[in-house]
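Only a single protein chain was left out; the remaining protein chains are all shown in position.
Chains: A, B, C, D, E, F and G, in written order; residue numbering restarts at 1 for each.
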Amino acid sequence: MDAADVDEVLRRVSTGELDVESAGALLARLPFADLGSARIDHHRSLRQGFPEAVYGPGKSADEVSTIVTELLAHGSGPVIVTRADEQQRLAAEAAGRARAVTPQSTATADRWTIVLRPAADRGRRILVVTAGTADGPVADECAAVLGAVGLAPTVLRDRGVAGLHRIVDALEDLATAEAIVVVAGMEGALASVVGGLTPAPVVAVPTSVGYGAGLEGVTALLSMMASCAAGISVVGIDNGFGAAMAVVRMLKDPA
Amino acid sequence: MDAADVDEVLRRVSTGELDVESAGALLARLPFADLGSARIDHHRSLRQGFPEAVYGPGKSADEVSTIVTELLAHGSGPVIVTRADEQQRLAAEAAGRARAVTPQSTATADRWTIVLRPAADRGRRILVVTAGTADGPVADECAAVLGAVGLAPTVLRDRGVAGLHRIVDALEDLATAEAIVVVAGMEGALASVVGGLTPAPVVAVPTSVGYGAGLEGVTALLSMMASCAAGISVVGIDNGFGAAMAVVRMLKDPA
Amino acid sequence: MDAADVDEVLRRVSTGELDVESAGALLARLPFADLGSARIDHHRSLRQGFPEAVYGPGKSADEVSTIVTELLAHGSGPVIVTRADEQQRLAAEAAGRARAVTPQSTATADRWTIVLRPAADRGRRILVVTAGTADGPVADECAAVLGAVGLAPTVLRDRGVAGLHRIVDALEDLATAEAIVVVAGMEGALASVVGGLTPAPVVAVPTSVGYGAGLEGVTALLSMMASCAAGISVVGIDNGFGAAMAVVRMLKDPA
Amino acid sequence: MDAADVDEVLRRVSTGELDVESAGALLARLPFADLGSARIDHHRSLRQGFPEAVYGPGKSADEVSTIVTELLAHGSGPVIVTRADEQQRLAAEAAGRARAVTPQSTATADRWTIVLRPAADRGRRILVVTAGTADGPVADECAAVLGAVGLAPTVLRDRGVAGLHRIVDALEDLATAEAIVVVAGMEGALASVVGGLTPAPVVAVPTSVGYGAGLEGVTALLSMMASCAAGISVVGIDNGFGAAMAVVRMLKDPA
Amino acid sequence: MDAADVDEVLRRVSTGELDVESAGALLARLPFADLGSARIDHHRSLRQGFPEAVYGPGKSADEVSTIVTELLAHGSGPVIVTRADEQQRLAAEAAGRARAVTPQSTATADRWTIVLRPAADRGRRILVVTAGTADGPVADECAAVLGAVGLAPTVLRDRGVAGLHRIVDALEDLATAEAIVVVAGMEGALASVVGGLTPAPVVAVPTSVGYGAGLEGVTALLSMMASCAAGISVVGIDNGFGAAMAVVRMLKDPA
Amino acid sequence: MDAADVDEVLRRVSTGELDVESAGALLARLPFADLGSARIDHHRSLRQGFPEAVYGPGKSADEVSTIVTELLAHGSGPVIVTRADEQQRLAAEAAGRARAVTPQSTATADRWTIVLRPAADRGRRILVVTAGTADGPVADECAAVLGAVGLAPTVLRDRGVAGLHRIVDALEDLATAEAIVVVAGMEGALASVVGGLTPAPVVAVPTSVGYGAGLEGVTALLSMMASCAAGISVVGIDNGFGAAMAVVRMLKDPA
Amino acid sequence: MDAADVDEVLRRVSTGELDVESAGALLARLPFADLGSARIDHHRSLRQGFPEAVYGPGKSADEVSTIVTELLAHGSGPVIVTRADEQQRLAAEAAGRARAVTPQSTATADRWTIVLRPAADRGRRILVVTAGTADGPVADECAAVLGAVGLAPTVLRDRGVAGLHRIVDALEDLATAEAIVVVAGMEGALASVVGGLTPAPVVAVPTSVGYGAGLEGVTALLSMMASCAAGISVVGIDNGFGAAMAVVRMLKDPA
Partner (left out) sequence: MDAADVDEVLRRVSTGELDVESAGALLARLPFADLGSARIDHHRSLRQGFPEAVYGPGKSADEVSTIVTELLAHGSGPVIVTRADEQQRLAAEAAGRARAVTPQSTATADRWTIVLRPAADRGRRILVVTAGTADGPVADECAAVLGAVGLAPTVLRDRGVAGLHRIVDALEDLATAEAIVVVAGMEGALASVVGGLTPAPVVAVPTSVGYGAGLEGVTALLSMMASCAAGISVVGIDNGFGAAMAVVRMLKDPA
């Protein structure tokens, strides 16, 4: 039963073909699965401010091309492709240009983030802070996604706690930021230190940087979860996209 | 917006106060959260054959009493309390007797399973097989829950693979069962052996029996998941209730 | 001691060469390993409805060819090769065609599932539901194996819980299915949601899809084992074959 | 060297007792550890909006009393004691009453949260959603801390995904909340489902509720980290206080 | 079908009531589960040299008493009760004395090992070596079980590798032993050192002695499995009984 | 201080240059590191019956060649190279032929085991039993090493417990073996079943066969450690060499 | 063969009863296990500066008393009892007073450290730094052991990184210390920060403080092992004694 069916019920009520009680019974039986476009619209509005995102791995270049084309055709918001390989990047870029959209591609590790039709910058104060050079690609993915929705961050790199002055130098920025993403591998201690220096929301991203006891990011993840600085929250390992989306949720425009 | 609201919309359509288009728009905005009793009824029918179950831990004896009383007041199916402590057991039994229902209580480890208003036995061939004496309480919980819904099983105890004849003795029963629950701790090998001896569905329950390398049931869990016998499925450690419910799902009466 | 030996003992009893007591003693010493063909026949009947399955990894293409040829020569039921590499697939297909059997090959991840001589469809209502696109190959393996034994499922793809309407849309199918396989990686939450929406048996397959905190499927596995929906059972990570076999056990024809 | 020392240096410069170069050398040698009250004031302002929190475990009742008394004496903001045992609770309450402050104590598991001098309510829309009854104490801790800083939440209890209607009923609230804390044990699937239904920031708290495969909260933690819903962030197991603080960071008043 | 049934078949063959072919068919259908006492005898003979062992945990004192009484009544070999609590110990001792058997009870941690009717000493050279004082109870359980079957060992205590001379002092004994059990917690290094100093079979028992990084014996277990000394084999954590049985298997008398 | 030094001390005692007391003091200070050849000889005799083994990984082909040449030059016992890659195999074979020794090379997974100058067969009854085809390479390594020292085993392949008759068929062999190596991956249940069917020493080798919940052999390892069959001992994952050496220790000729 | 035997050999050489060659052969056969007191003396000198330490758990109060008495009777260095329970503490103190030694007892968690006959203070600059109040007992154990050997440290408490000024305040002390022990639970980040602020050796002690994601100290342990600050080394969880001993090794007096 879809919206047309509902209209038909209503029409029959309006003409007296169907009494109120029977119509109520009919509608009451509506499984909530059948609300069709209404629910979808509703759902979409819920996501206001979210970019349309295409996760690359497991999709063919053709599939990426098709999805990007479709997303550009319907709607006007930002479209983003994450973790794209070389083939997928070329496909996404071509799909963009075919619709006169200039793609912005960022290399993130051995993958690409492609942004199409980014939102205008909203002038918020966002920081992305990395502990070491090797955390850069995850931070880049995060920054690209934030940029796509108009929340382009300042990226402070290589601020690991072993050289404390490197993070202390950023004290002013930390104190005034509206949201901070901390990207750190190894022992992930940067999240605790940053959390202690700022009242801003801190989203920590553990990275798989490091070896041995870093356990592919699990050490940093646990370390961030157990942080002695209150109110730090954590997203998945190497999940720069997830961290960006957590910030998007925090800074969405008032409804 | 609830069912009364829907009726009001319909009434206004029937009187011409509201045109079809406007009414459709109103109804289309119905978040699917608002379908009220219809959905709940639907949901209840989905659960047909499931016992109403109350999980004891974290509830006060008074809360158990209140819930049991309410469940007995509405509906006529089986009510079951699991993992009840001594206080909860007494409360549940009293709540039953207050409504002239005779409680059946089974000791399971340091906890109780209480069954009230069990369904009539359905005469199916269910087996619960344990590897060792110490797996008994988990098997007992499973058997009590199965009994509550009319699927009282035969329980074969102490059939661990180290004495292969003990499981081979049950070959006939295994071959003709409609469903088999295997309850085993330590290395959990019994599930693989049973799985190889029967075409019946096998639900394996790892138990926290054993010590050291048994890792509180994790070894048995992993062992059962990795079984070389095809088509064995597994529920959580010590989860006799879950195994019973898996069997309930398999053997529910045709709709 | 084999069947001939037993006959010899009996012959000597019948001629009086051996008295009953001595013969009983002889037979009593029969190790149960020596019952020979009787036991094997019995065992075969136990497996009725199971496909003959060949697990590819660790076998040469020649070995696959030999085994498939032999299985096609003896018996008339379905033969299935799982996790075959390209060489093994070609060998299996050739072995099939050499016996005038048309192979059906399904790509599953970087492997193949090949079905030969599938059973006629039995018209049962089976669902295979996946959370995301990347869970597809595991679902495909499961569906191919189910198809081989006459239990071809409907496959619902991309029904992850982050877009709840995608699973709610399937409510009708879920409510009436005879068995449901849920294939999900990442956090595996789909199994819990499906389990709450249907009284049907639910077999959950964790997949190694996702990265970081997904821990190669272990997170989904644990999540499914700990599900708050009662009666869900779980098979091994990425084990589409195992899930299919669990369904086969549940829906085998009455003996 | 503290602020008085700095003033003394300046005074001597102003009187010519000290030349600029020497004074610069003196100040340049100031280890940044020695800025005294300036740094502390600065630091305190950074924390604007944070409650003064005392973590109970490992402290004597006397120590709790002393700290609470001191915190109430200096400053005017909220003071909160978390995870207090019975003795600590009585000590904190007495310390409050001694300064004419009415304590508000909330039972959380076998511990107490005591709030003294709570901030006025700020009228924000915060939700705390729990999966099951047993997650209640963690949610209560979270709500008490939020209440202390003027962010008293609405608590929706028992909305686990196995009964999907229970969470769908809250759709309206979820869609309009400014921040949502999801408290869930077992498989933690509620966080993914909520994340898919709202654009609001979602802070997930895994709880140690459940047994066996729940692994004392680790399963829920991993599940939440690996969530298929983008932008969910996670705090430590049972860390209701941490989740509250994460919300405090998000909703602090503009500087 | 049991031994009596077999005799009846044979009787009918001897009398001509049944021809050989029919009788053969009857017997061939014997599921191997039905061989009754014959199999049990056969099975028992397989175990020649094994003590009859009763594992205490999960049994009532009465059950222990009953089982011990029965085991003493049938057969003449050693009977052993392991991990008995105080009640079980008293019950086992009483059961022994009631049959004029003198019990030997050994305290092992907070449990008891009781030996009844031990075999005569066989004069073999067995060593049980412990790393530290705290490994003593596990070694004692092992020694008691070995003593029960006539393989009473020499126990060398406190020979951990941090004081290398303590193990070097035992070089002569190590070189001439027929079997060696190494009992060690913490890092379990003693097994590797002993393995390098002797050609004898070495059975390593990890113990849960130590704290923190010892991970309740898992560190020692892994360490022993990964030993650089070839040919060391390992039993479960704290499993002194298992180690004794491994030695029993190695040194059983020729058949 | 070496043997020459000792002789010099003795010489000076014999000539009266040194008195007994002073000489004793000198010798007492001998660190036990300085006993030179005596200790080495002693140590070598301890290893009597052990093959000289060269572990391939991490060595260059030249290094393997040099070591093999040297081992063949000194002594007359068996020499074995394990886990050799193609280059190392060729080097080892050439080194053998250069000394007129015929190499025997066995393919084990993607590696080789090369035996040179094997001992004469000692006619013992050893079994190596595998659960599945894929466990073959580990069993082959084990068998090659056993063969090198004159303990060539009978290898029974593909006796996994899911087809119980396959292991029951071997009952006679199991009952009379002097030592049994069980090689099994997945859930490793074969070790428990074999342990229950034989009084012989059982050395279990977990293999990394299988995927997902097999956890690269950890599941089988834990399962074997937690076996309900008493007296089974375990070596490291895929460690066919270690299992062979454990048997060598058990069956060494009397000193 | 002991020292007396050596003397006898020498005597016979000196009298000509034994020639040099034969005596050399005799001595060369000395197993290195037989060097007796010489080796022990040597070993003792190796330990110079180490306290005699008695680990409480697993020992009776009587055993503690006996050992302490004996240690006080022989030698003159410090004696220390660690992890003593109340009974053991009283026994150790009484044993000390019986020999006119004044015991110093420090409460560490629910255990005691007792020091008897401490060495004179050596005037070294040692720091023990804790992250939080709850790390205190581990730091106290460490400090008590250091004090016993004349290395009494300065203990800086509650310097966790969430309040960075607390550690920065100690900059001077950190820069000039000869050795630093960092005691931290939760995420253990303090070790990295301290390591970046000092060139001194840093020994990190993870503690089991914290809950949930702290994993009983494993998170801190991993975090410290993976530290981005070079040259930090780590001891076991809660192992204050071990950390003290690591410092003792570093600062032993020149031989």
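As a working rule, a residue touches a chain if its C-beta (ideal position, glycine included) is under 8 Å from a C-beta of that chain, and two chains touch if they have at least 3 such contacts.
If you're wondering where the values come from, they're calculated on a predicted model, not measured in any experiment.
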item	value
Among the chains presented, those that the missing one touches	A, D, E, F, G
Residue, one of G:Gly160, G:Gly188 or G:Gly236, that touches the chain absent here	G:Gly236
Of G:Val54, G:Ile114 or G:Ala226, the residue in touch with the unshown chain	G:Ala226
Which residue of G:Arg11, G:Arg124, G:Arg157 or G:Lys252 touches the chain not shown here	G:Lys252
Positions on chain G contacted by the hidden chain, ascending	32, 46-50, 53, 165, 168, 175-176, 197-203, 221, 225-227, 230-237, 241-250, 252, 255
Residues of chain F (touch criterion as defined above) contacting the omitted chain	31-33, 39-40, 43, 57-59, 206, 208, 217, 221, 236-239
Residues in chain D touching the chain absent from view	3, 6-7, 10-11, 13-14, 16, 19-21, 23-24, 27-33, 35, 37-39, 41-42
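Everything that follows uses one rule, which is that only the chains that are shown with their structure count from here on.
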item	value
Result of counting contacting C-beta pairs for F-G and B-C, higher pair	B-C
Distance from chain E to chain C - Cα centre to Cα centre, in angstrom	39
Euclidean distance of C-alpha centroids - chain C vs chain D, Å	51
Whole-Å separation of chain centres (CA-atom averages), chain A against chain F	55
Chain G, residues touching no fewer than two other chains	31-32, 39, 163, 168, 212-214
Chain-level touch network, classified as line, ring, star, complete or other	other
Touching chain combinations (by label order)	A-B, A-C, A-D, A-G, B-C, B-D, B-E, B-F, C-D, C-E, C-F, D-G, E-F, E-G, F-G
